[in-house]
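Only one protein chain is missing from this complex, and each of the others stays in its spot.
Naming follows writing order (A, B and C), and every chain is counted from residue 1.
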Amino acid sequence: MKSSVIVFPGSNCDRDIAVALEKFQIKNQMIWHNDASLPKSDLVVLPGGFSYGDYLRTGCIASKSKILDDVIKHAKNGGLLLGICNGFQILTETGLLPGVLLRNKKLRFLSKNVFLKVINFNNRFCHNYKKKDTIELPIAHNEGNYFANEKEIKKLEDNDLIAFKYSDKEGNINENTNPNGSSQNIAGILNNKKNILGMMPHPERLIDPLLSGEDGSLMFESLIKS
Amino acid sequence: MIVTLKKEVLDPQGKVVSQTLKNMGYDNITNVRQGKHFDIELNETDKEKAKKAVEEICKKLLSNVVIEDYTINLK
Amino acid sequence: MIVTLKKEVLDPQGKVVSQTLKNMGYDNITNVRQGKHFDIELNETDKEKAKKAVEEICKKLLSNVVIEDYTINLK
Partner (left out) sequence: MEITPEIIDRHGIKPEEYKKIISLIGKKPNMLELGIFSAMWNEHCSYKSSKKYLKSLPTKNEKVIQGPGENAGVIDIGDNDAIVFKIESHNHPSFIEPYQGAATGVGGILRDVFTMGARPIAILNSIHFGSHEHPKTKNLLNGVVSGIGGYGNCIGVPTVGGEVKFDSSYNENILVNAMAVGLVKKDKIFYSKAKGYNQPVIYVGSKTGRDGIHGASMASAEFDENAESKKPTVQVGDPFTEKLLLEACLELMKDDSIISIQDMGAAGLTSSSIEMASKGNLGIEINLNKIPCREKKMTPYEMMLSESQERMLLIINSEKIESAKKIFVKWGLDFSVIGKTTNTKNLILNFNDEEVAKLPLSALSDDVPIYDRKWEKNKAPLKKKLQIDYKSFKILESLKKILMSPNNAEKSWVWEQYDQTVMGDTIQKSGGDSAVVRIHGKNKGVAITVDSSAHYCLANPIIGGKQIVSECWRNLISVGASPIAITNCLNFGNPEKDKIMGQFVECVDGISQACVYLDFPVVSGNVSFYNETKNKAISPTPTIGGVGLIKNLDTMMTNNIKEIGSFILVIGKTLGHLNQSEFFREVVGIKDGPPPAVNLFNEKNNGLLVQNLISKKLLNSVHDVSSGGILFALTEMCMSGNIGVKIKIPNNKIMPHEYLFGEDQSRYLIEVNEKNKNEVCKTLEKNSIFYEMLGKTQKDSLVLDKEFNIKLNDLVEINSSWFKSYFKEN
């Protein structure tokens, strides 16, 4: 499997995701945002960070980058596209995924481990979570409060496009287990064809027991087996 | 140019500000909403053209139509 | 009510926005500065009093006079 990680000015989880991909023997290349074309890849990752300082709106300026045309083409052709944190914000700004990520409800940056209930397993990112459907991953964001109008949310629900919801250890989903105010506790969503996943939590930060867990590894294992 | 959140979108910042003001004793504050303000200097003498350009900029970059409205104010 | 960074203070956001607009082909943009906009609803019929209250709010909470200026616009 081959992957490309797009590096924007201000990306800062680009190395972390590269380390994770390589750990699972995915052949990875770093692609500069200003490059004219995307090399052939099975998976493209938009990493976390603060592209363009998160100035104006998170993900907004990165979504206007040169390389994005190719990334969009890649996704339209059914290629896998994963946006983590800032990457998710970029995906909503490009319109590849619906909705928008607003500031956290408490108006402060939130960095901690949270529990997630995996809602959709039938996609190439998540099928491994069948064995473990409540997982723990770190979040670290200031704008992770997912918002979409009722119509959009209903569409996501009706078509089973919600990938993860914030929950507690037992998998209960309610207001108390919602760290940032997201509609319906949404932590990650898929597109219709389920080849694009946008998520706020960071699977690449939990791939090793010394880092207090390996629930992130399951996603990379899903990808290589798919 | 002012970009504001649509009415139906929750504005947590505005809420906090108005709450704080109430705590400070300003009881007559009924609502606060926070938005962004842009001061754009344009090298364009034709007012109509300038307005058009700014409109375009707003739509393409400065606002997200999913959640925001904008108003333009030419000087 | 608009709060803007003082002229001599760096505005990193405005800098990035104006750079992006240039990259998008809007060559005639000479400068962009970003500020905050507050929409405050006040329950006060007396215009003068309202203005005074808002001034006070600006100074005490909404702006830091060290780096910011503000302008008030009563409706």
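In the analysis below, contacts are C-beta pairs under 8 Å (C-beta built on N, C-alpha and C of every residue); 3 or more make two chains touch, one makes a residue touch a chain.
Please read all numbers here as calculations on a predicted model, not as lab measurements.
K.L.:
Checking the contacts here: which visible chains does the omitted one touch?
P.N.:
Over the full assembly, the chain not pictured touches A, C.
K.L.:
Which one touches the absent chain: C:Val16, C:Ile29, C:Leu42 or C:Ile57?
P.N.:
Final answer for the missing-chain contact: C:Val16.
K.L.:
One chain isn't shown here. Among A:Tyr55, A:Phe115 or A:Tyr166, which residue touches it?
P.N.:
Selected residue, touching the omitted chain: A:Tyr55.
K.L.:
Contacts of chain C with the missing chain: which residues?
P.N.:
Against the left-out chain, chain C lists 5-12, 15-16, 19, 64-67.
K.L.:
Given the full complex, what residues of chain A touch the hidden partner chain?
P.N.:
With respect to the unshown chain, the touching residues of chain A are 9-10, 12-13, 15-16, 19-20, 48-50, 52-55, 106, 108-112, 138, 140, 142, 202, 204-205, 207, 210-211.
In the analysis below, only the chains that are shown with their structure count from here on.
K.L.:
Taking each chain's centre as the mean of its CA atoms, how far is chain A from chain B in angstrom?
P.N.:
Each chain's C-alpha centroid was found; their separation is 29 Å.
K.L.:
Taking the mean of the CA coordinates per chain, how far is chain B from chain C in Å?
P.N.:
That gives a centre separation of 10 Å.
K.L.:
How many angstrom lie between the centres of chain A and chain C, each centre taken as the mean Cα position?
P.N.:
Chain centres of chain A and chain C, defined by C-alpha means, are spaced 34 Å apart.
K.L.:
By the touch rule stated above, which residues of chain C touch at least two different other chains?
P.N.:
Expected reply: 17, 20, 24, 34.
K.L.:
Touching at least two other chains at once: which residues of chain A meet that condition?
P.N.:
Correct list: 56, 61, 64.
K.L.:
Looking at the complex, which residues from chain C come into contact with chain B?
P.N.:
Residues 2-4, 14, 17, 20-21, 24, 26, 28-44, 53, 57, 60-62 of chain C touch chain B in their complex.
K.L.:
How about chain C: which of its residues touch chain A in the complex?
P.N.:
12-13, 16-17, 20, 23-24, 34
K.L.:
Where on chain A does chain B make contact in their complex?
P.N.:
Residues in contact with chain B: 56-57, 60-61, 64, 93, 99-100, 102-107, 145, 147-149, 181.
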